[in-house]
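For reference, the structure discussed in these notes is given below.
Here the complex is missing a single protein chain, while all its other protein chains stay put.
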Amino acid sequence: MIKVTVWNEYVHEIAEEEVGKVYPEGIHGAIASFLRTNEDMEVRTATLKGGELTEELLNDTDVILWWGHMAHNEVPDELAEKIRARVNEGMGFIALHSAHHSKPFKKLMGTSCNLRWSENNQHERVWNVCPSHPITRGIGEFIDIPQDEMYGEYFDIPAPDELLFITWHKSGEVFRSGCTFKRGNGKIFYFQPGHETYPIFYNEAVQKVLTNAVRWAAPVDVDPEFVTCKHTASLEEL
Amino acid sequence: MIKVTVWNEYVHEIAEEEVGKVYPEGIHGAIASFLRTNEDMEVRTATLKGGELTEELLNDTDVILWWGHMAHNEVPDELAEKIRARVNEGMGFIALHSAHHSKPFKKLMGTSCNLRWSENNQHERVWNVCPSHPITRGIGEFIDIPQDEMYGEYFDIPAPDELLFITWHKSGEVFRSGCTFKRGNGKIFYFQPGHETYPIFYNEAVQKVLTNAVRWAAPVDVDPEFVTCKHTASLEEL
Amino acid sequence: MIKVTVWNEYVHEIAEEEVGKVYPEGIHGAIASFLRTNEDMEVRTATLKGGELTEELLNDTDVILWWGHMAHNEVPDELAEKIRARVNEGMGFIALHSAHHSKPFKKLMGTSCNLRWSENNQHERVWNVCPSHPITRGIGEFIDIPQDEMYGEYFDIPAPDELLFITWHKSGEVFRSGCTFKRGNGKIFYFQPGHETYPIFYNEAVQKVLTNAVRWAAPVDVDPEFVTCKHTASLEEL
Partner (left out) sequence: MIKVTVWNEYVHEIAEEEVGKVYPEGIHGAIASFLRTNEDMEVRTATLKGGELTEELLNDTDVILWWGHMAHNEVPDELAEKIRARVNEGMGFIALHSAHHSKPFKKLMGTSCNLRWSENNQHERVWNVCPSHPITRGIGEFIDIPQDEMYGEYFDIPAPDELLFITWHKSGEVFRSGCTFKRGNGKIFYFQPGHETYPIFYNEAVQKVLTNAVRWAAPVDVDPEFVTCKHTASLEEL
């Protein structure tokens, strides 16, 4: 059983009527809903303003999905650092769309995570460039998304360990939109589609990507001791 | 002309007689001394306690070499963050030996940078596993270092962009000892040999590695704007 | 159900009494025997001289393990090319020990796959440098192997997609001993331990690595059409 936590700042849905209509249960609710159809996942949610991400919940989480945008700064530095450390110990971290600028993601990357953007609401096509990866299983050649916010290069991230998707935007940009990273015992997946004003998390292919990603990011049974600093005076003589 | 700054905490050399004998001008002095023999480099030094690393000097630096160990915590968080940002803009960063736990390096990596260690003072052999790289130019198959502190795996860093050296330790460990990373416009090189109690920075092959690394890490003429966040409403229609 | 084929040239075991004693059923027999204890695997074997690797069997194989050494040249070029093409379509390929010089592996790598070697029969220690990977699941920090042939750097392979293991040899060498590569729809794993004169394939940790590797290399359900050359006049207008 994979213990999944879906975290969402849950601000747009309340403050903006347009967003609330698209995601009446919040983005976290929509994501939790399709993940819960998988028998190998136990799914909980947490938000900024209610049902907080406690240390207890964090320690009991195998994989966390993170959606944030306008309230990045309301996430305490201490929590962001705890999340970074939990990933290092083995927790999976899936950063969605504008989570590129979230505190935990930036701490994990070590870069500005800046990008080019425009709310031009145009067609995007998400190309699968790594067919043998567990996350692209069953996805086919591309995913068409009729409308989304445009995220384009240069995306200031470390070179991903694996590049799974590249997005084409009608307006002339491209974007490394599906990227994996390993940090210590933990696995990280960044996925670009998912602006709050469009029903992207109801898209079946997007749901399949995220379902695959949760399974991929679930920790293998690694001892957290693995990543500690060790004095090895006690190693046997060879 | 590459503007090089050699930073060293400069604590061991003063506090410990043994170290002071090996590096009477400090580790920074020894490194600056051989780098200065290159006509394409202008070399300055900075330390914790005198000849500080000012913001002015940092902004005027193309490549910084960093040696720190017992005084990592005396480097202010703000300075560490400025260094991280300067690397993102294009400054090269060369982390030496125990700089694996320095604040700027950890911020750039996003991991604990923990490792296995022992002051067992044994023979190590640094194998060149990337012969076509500018940093391994002229190095040959391996560098023998008669005595060094042992640094072993698991080394908790992101998978390096390029793995250039792997160290063999007589005591049974291995270590990814020469690693490159790109972060934004900047290049990073981590190199493991260099414990303060041994004359490792006088080793000719080590000097060649570091000289090569400075040239490799020197910024290409990239606009710092490249890594900023850009709204692109103004892109021409296609 | 993963359809596994264990291929072994099966020459040393017959020609050399010493090897025959270690592997009375052949190296393929020993490997098939522990893989068959897994309920999700259907395991068949093939060798050079009997129970050949037919095109029919190859087309019905999800993952092939390959052990060869003195008879590399007896594998027909056409078969090697078919295997390369099958990997491209999605078949997993696990190259064991001296299979570094096998025809299919060299075709997949595009390099000489040369390395340093010595039959010095010394202690080796295989360090796990990628704890979050499915192949290193349950392995811990290292595997000790009391005696093996020495394989050392420089190992002339492309930089692996993922470096999972590095071997330490008592005699002073290191080796990138566990490497993954993706080629088209297919996954490749090279694993160094396994000289024919030592009972290395009876080692429990080695068996766990190979069991994990079979599961990792099993094809996801990708359409073989994915890797074909496509004229796209028929793509809808955007």
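Brief remarks on what is shown
Letters A, B and C name the chains as they come in the text, with residue numbers starting at 1 for each one.
The criterion applied here is as follows: a residue touches a chain if its C-beta (ideal position, glycine included) is under 8 Å from a C-beta of that chain, and two chains touch if they have at least 3 such contacts.
None of the values given here were measured: they were computed from a predicted structure.
Contact with the chain not shown here comes from a single listed residue; of C:G68, C:P131 or C:G152, that residue is C:G152.
Among the residues A:F105, A:W168, A:F191 or A:F226, only A:W168 touches the chain that is left out of the figure. When you scan C:V75, C:M109 or C:I200 for touch with the missing chain, the hit is C:M109. Touch with the hidden chain on the side of chain C covers residues 84-85, 88, 107-112, 114-118, 120, 150, 152, 154, 156, 158-159, 161, 171-173, 181-184, 226-233, 235, 238. Although one chain is not displayed, chain A still touches it through residues 125, 127-131, 141, 152-155, 159, 162-163, 166-169, 172-174, 176. For chain B, the residues touching the absent chain in the complete assembly are 90, 123, 125, 130-134, 136-138, 140-141, 161-162, 170, 182, 184-187, 219-223, 226-227, 238.
Everything that follows uses one rule, which is that only the chains that are shown with their structure count from here on.
With centres taken as mean Cα positions, chain C sits 33 Å from chain A. Look at where the CA atoms of chain B average out and do the same for chain C: the two points lie 37 Å apart. For chain C, residues touching at least two other chains, in rising order: 125, 130-131, 141, 162.
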